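Starting off with a structure, shown below.
With one protein chain held back, the other chains of the complex are shown just where they sit.
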Amino acid sequence: MSGIVVQTIERAPIDVIDALAQCGVATVHEAQGRTGLLASHMRPIYRGARIAGSAVTISAPPGDNWMIHVAIELLQPGDIIVLAPTSPCEDGYFGDLLATSAQARGCRGLVIDAGCRDVRDLTEMAFPVWSKAIFAQGTVKNTLGSVNVPIVCASAAIHPGDVIVADDDGVCVVPRAKAAEVLKAAQAREANEGEKRAKLAAGVLGLDMYKMRERLEKEGLKYV
Amino acid sequence: MSGIVVQTIERAPIDVIDALAQCGVATVHEAQGRTGLLASHMRPIYRGARIAGSAVTISAPPGDNWMIHVAIELLQPGDIIVLAPTSPCEDGYFGDLLATSAQARGCRGLVIDAGCRDVRDLTEMAFPVWSKAIFAQGTVKNTLGSVNVPIVCASAAIHPGDVIVADDDGVCVVPRAKAAEVLKAAQAREANEGEKRAKLAAGVLGLDMYKMRERLEKEGLKYV
Amino acid sequence: MSGIVVQTIERAPIDVIDALAQCGVATVHEAQGRTGLLASHMRPIYRGARIAGSAVTISAPPGDNWMIHVAIELLQPGDIIVLAPTSPCEDGYFGDLLATSAQARGCRGLVIDAGCRDVRDLTEMAFPVWSKAIFAQGTVKNTLGSVNVPIVCASAAIHPGDVIVADDDGVCVVPRAKAAEVLKAAQAREANEGEKRAKLAAGVLGLDMYKMRERLEKEGLKYV
Amino acid sequence: MSGIVVQTIERAPIDVIDALAQCGVATVHEAQGRTGLLASHMRPIYRGARIAGSAVTISAPPGDNWMIHVAIELLQPGDIIVLAPTSPCEDGYFGDLLATSAQARGCRGLVIDAGCRDVRDLTEMAFPVWSKAIFAQGTVKNTLGSVNVPIVCASAAIHPGDVIVADDDGVCVVPRAKAAEVLKAAQAREANEGEKRAKLAAGVLGLDMYKMRERLEKEGLKYV
Amino acid sequence: MSGIVVQTIERAPIDVIDALAQCGVATVHEAQGRTGLLASHMRPIYRGARIAGSAVTISAPPGDNWMIHVAIELLQPGDIIVLAPTSPCEDGYFGDLLATSAQARGCRGLVIDAGCRDVRDLTEMAFPVWSKAIFAQGTVKNTLGSVNVPIVCASAAIHPGDVIVADDDGVCVVPRAKAAEVLKAAQAREANEGEKRAKLAAGVLGLDMYKMRERLEKEGLKYV
Partner (left out) sequence: MSGIVVQTIERAPIDVIDALAQCGVATVHEAQGRTGLLASHMRPIYRGARIAGSAVTISAPPGDNWMIHVAIELLQPGDIIVLAPTSPCEDGYFGDLLATSAQARGCRGLVIDAGCRDVRDLTEMAFPVWSKAIFAQGTVKNTLGSVNVPIVCASAAIHPGDVIVADDDGVCVVPRAKAAEVLKAAQAREANEGEKRAKLAAGVLGLDMYKMRERLEKEGLKYV
C-alpha cells in the first residue's frame, strides 16, 4: 500500500482558494455543514498566519521524513503539505532547510500531525506550520511512505488536491469538488455577520435577534 | 435538574473585585489558603489580560451553546461568564459574535472548560478568554442547560456571584462571601513581597531570610 | 536516598557552553547522535529565549519546593536549575521571588518537569523557564529531596554539571564530558547548513542534493 | 483552610444506600437528571464490585496520605472513603495495610482521584477501589489536609455524608438529602426497563417503541 | 451534510467476513500492508471477544444517541455498528437496552469512538464493545446525525459495508471491495506462521531464520 507517488493531482481554482483563506476556518467549517475540522491539537507554531492551499498529501512512517523530499518536487505555487504519520508520532519531521526548499517552490505552509522544529527560523521566514508538537527529535530516511494518496490527518479524511484552510483557530479541509460551493456559502455567512455584529454591539440580544424565547419556553426553560 | 435560570444573584463589591484583579491569581490563591485554582489546562487565548469579575455560571450540554444566549441577558458590567459542559467537550461554544454581545453588556471575559473560536477577532477586540481548547467546531441550540446554578468548572466548585480572578497564570475562584477577607490577606502578602524581593535581589538567600537552615538540619539534610 | 546535597560539581568550560547556546537545540541534538532531548511537553513560558548552562539538579517531592532554596545557594553564574519531581506533578514550584534570588546569583533559567507561576513577572524579568505546566498551585516546604544528584527529567537522564541547551524548540542535555566534542560536531553541521540552505533556496531539490533518487528507486518507490 | 477534621456527619439511611447500590451507577445517574458522575478516568481496580456508602471525604496534599489515617478513625460501617488531592497526583496513597484497617471498621471501599497500590492484595481482600491510576509510588505523612469537608473529586462536588454509588460503569454521587427521592426515581426507571427490554428482545424497534419517527421526520431526516 | 440515512449498503460475503474474524486483527492489518487500524485508545469492554462484521456507520453529534435507534432498523445479521461523534466525546451513548435491540437483529458488536455503559450487563449478554471510554454519562435525542455515510472513527476512514475485525488487540477496517483479497493474504501469512513458530520454539534465532545478520553488519551494527 505504501511506496506510491501520484505525480498529477487536480487542484481547485486559485482564486477560490484565496477567497477561502479570507473567510477563515470557523466560517468555512460552518459553511460546509460543520464538517472538515482537524483535531484541536493541531496548533500554529506562531499566531497570525491565515492561509489556504491545495493539499499535497504525505503518508509517512513514524520518525521517517524521507517522503517530504519526494513531495517537495511535486509542489506547485499555492500548495500546502499535509503529512500524517502511519502511527502516532511527534518527531520533528520538518525544519528550516525543508521549509526553505518548500518555500522556494511556492508552498504556503505545512500541516503535520506530528512534530516540527526550528520554529524560530520558521517564524522569521514566515513559513507557517500547524502541528501536534514542537519537538526537535530528528528523523531518518530509511522507509518508504506515499505521496498524494488519501490520508487521515488529525481525524480528518483528506484527499490530494483538497483545499486546506488554516488560521489561528486551527485547520479545516474542503473537498476539492465542493470548494466553489463552500466558498459561496461562506461568503453568504460573512455578508450576514456584519449586520448581526452591529446589532449585538448596539445591545440587541441574541435571544431577540434569533427569536429564541418562544422555543426556550416550549422546551421548558424556567426563570426563577 | 437542568432548564433553570436564576435571574438574580448577589455580587461582591466592585472595588473589591477590581482590587483582587490587581493582586493576581497566584497571590489570591495563596491568600485563601491555596484553594480555588481551576485546573492548569485552562489557558488564556492571548497573554497579558488580567481581570476579575462576578461569575455568571452556565451548565451546558456538550456541543450546545444555547444557554450562552440566555446568560448574556443577565450580564451586568463587571461580570465574567463561566461555562462548564455537563460532560467533557472541547467544541467552540463561543466566538466573536457572542463576544460582541457580551462586551456590549459590560462583560469582562469568559472562562470555559471547553473550546473557543475566532481567537484572532477576540484578541483584536481585547475580549479575554480562558479555555481548555481553541477549536472551531460549531455547536447547536437544541438542548437546555442552566444559568446561575452551582457548577464544577475545571475541577473547581463555583457558585454564581463568586469572584473570578484570571491572568497569565490561570484562573482562581474566590467565594463571594470571603472576597473582602481574601483581598485583605492578598494585599498583606503583596506588601510583604516588595521587601523580600529587594533582599533576594541583593543576594540574601531564602535559606537565611526564611530561617530554614535549622529545620533542614533537623530533618536530616546531608551536605556532602 | 533523598536528603543529599552535593556541594561541588564539575562544570563544562563557559565558552563551550555559550557556543552550544548559539547552535541551538535541534543542531546540538543532531550533533550528538539524536540523543539528549527532553520530552516535547517541556515548553518555554515565553518565546525567544536561547540559553545554555550547567545543570544544578533537584529531585523534589511532589508539591514541595523546599529544595529549590537549598539549590540556590549552590548556583554559580552560568548555571541552570533542573528540577524533576519524584512523581508526576504540575504544581507551581517556582515564581518571581525565587527567580529574583536565582537571577541574583547569575542563574540563566529553569527547566522543570512540573509547573511554574508568575509568568508575567518572569517574562518581564527575562528569566526563562521551560516547564510542563503553567499553574499557580502553591507548594509546601516540609519534605526533603536532594540537590546535585542524577535525575530523570522529562524522560532524559541528567547529571549535575551536564550542559543544558534550551530554546523555542525545547530542551536538550549534553553530558559534561562530551560538551566540547558535541560542540565541534554541532559547529561542523552549522557550517554545512549555510551552503545547503542557499542551494535549496535557489530551487535545487533535496532529492538531487542528497542523491536520494537511486536509493528510492531501489527501495521500490513507484511514480504513477 | 486545611487542617480541619469534622467528626460528626449526617448519613443517609442504610437501607436507602443499599437499595441505591442495587440500582447501579447508570440508573442512579439518570434518575437524578443526569448529574453526579465522576470523570471517566475513575476506574475500578477489579471488575464486579457494586457498592454504595456514605462519603467520608478527604482533601489531601499531593503525595501525602497522612489524612487517611485520621479519616479511618471516623469510619462507620457502610462508609466509603473519598479522597481528592489538592492538586493533580497519581501517587499510591492507599494499599493493603490501610485497606485492612478500613475494612476492620466496616468501610465498603475507596474512591480516590489519585493512585492506589497492592491491587492484588486488595482484590483478594475484596476491598474495591475506584482510582485514577494504579501506581506503587509511596507517600509521606508530613503535611495536613482535611477530613469531612466539601471536596471536588474527579470533577464532581462531594459533601461528607453524600451517598456514593460505584460499579463497573464508574462512580456517582447522590446528595444526602436527595437520596430517598433519587432512589424512588431510580426504582421507577428500573421497573420500566424490564418491559422495554422484553419488547426490544422480541424485535420491536426503539423507533416505534419510543414513537420517534414523526419527530425525526419533522427535524428533516432524509432516507435515501 | 447531516440528517442523511442510506438504507441500502453493499456487504462483503459472510464467509469472507467470518474467515477474517478467525485471522484476527494483527494478521489482517499486516495482510493489507499495515493499514486500517483504529487508534489504540479503542479497547474492548471485556477480553476474549473476536468478531468481524459489516460496518453500519453512524455520525452522531456529541452527547446525542438518537441516530443509534435509526441505525438499528437497518441492521442485518452479521453487522457491526460503528459510531464516530462529530467532535471528541466520551459520553455513554450505548447501554444494555440498545444492545438487546441490536442483538435481536443479529448485530455482532459495537465500535464507538466515545463511551459505553452498562458494561456488566453487556458482558453477561456477550455483546462485545470496543470504545474510547466506559462512562455512564447519559445522552439526549435532539439533534440529527447520519447513518451509513463515510466516517473517520478513531483515526481510520470507514465506509458503510467495510469489514470490521475486532479482538483483544483492537479494531481494524478492511475496505469491502478488498475483503477477499485481504483474506487470502491473511491466510497465507497464517499458514506461514505455524512453521516459524515451531522453529523459534525450538531455539532457532530470528536473526538466522530471517537471514538478518548480513544486513545488520552492512548497516554498521557493532558488537562490543
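Read from first to last, the chains carry the letters A, B, C, D and E; within each, the first residue is number 1.
Definition applied: a residue touches a chain if its C-beta (ideal position, glycine included) is under 8 Å from a C-beta of that chain, and two chains touch if they have at least 3 such contacts.
All of these numbers come straight from a predicted model, not from anything done at the bench.
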Omitted chain - touching chains that are shown: A, C, D, E
Candidates E:A26, E:A104 or E:A180 - the one touching the absent chain: E:A26
Absent-chain contact - pick from D:V16, D:V111, D:A133 or D:L200: D:A133
Identified contact with the non-displayed chain, of C:A157, C:A177 or C:A198: C:A157
Positions on chain D where the hidden chain makes contact: 3-7, 66, 69-70, 72-73, 90, 92, 95-98, 100-101, 103-105, 115, 117-120, 133-138, 141, 144
Interface with the undisplayed chain - residues on chain A: 61-64, 86-91, 135, 137, 140, 142-143
For chain E, the residues touching the chain missing from this view: 24-26, 29-30, 34, 37, 40, 43, 47-48, 50, 167-170, 172, 193, 196-197, 200-203, 205-207, 210, 212, 216, 219-224
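We take it that only the chains that are shown with their structure count from here on.
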Copies chain E and chain A - interface residue numbers shared by over half, same or different: same
Pair sharing more residue contacts (C-beta pairs) when A-C is set against B-E: A-C
Geometric centre distance via CA averages, chain E-chain B, whole Å: 42
Rounded Å distance between chain B and chain C, as computed from the means of their C-alpha atoms: 31
Set of chain D residues in contact with two or more other chains: 34, 37, 40, 86-88
Pairwise touch network: line, ring, star, complete, or other: other
All touching chain pairs, where touch follows the definition stated at the start: A-B, A-C, A-E, B-C, B-D, B-E, C-D, D-E
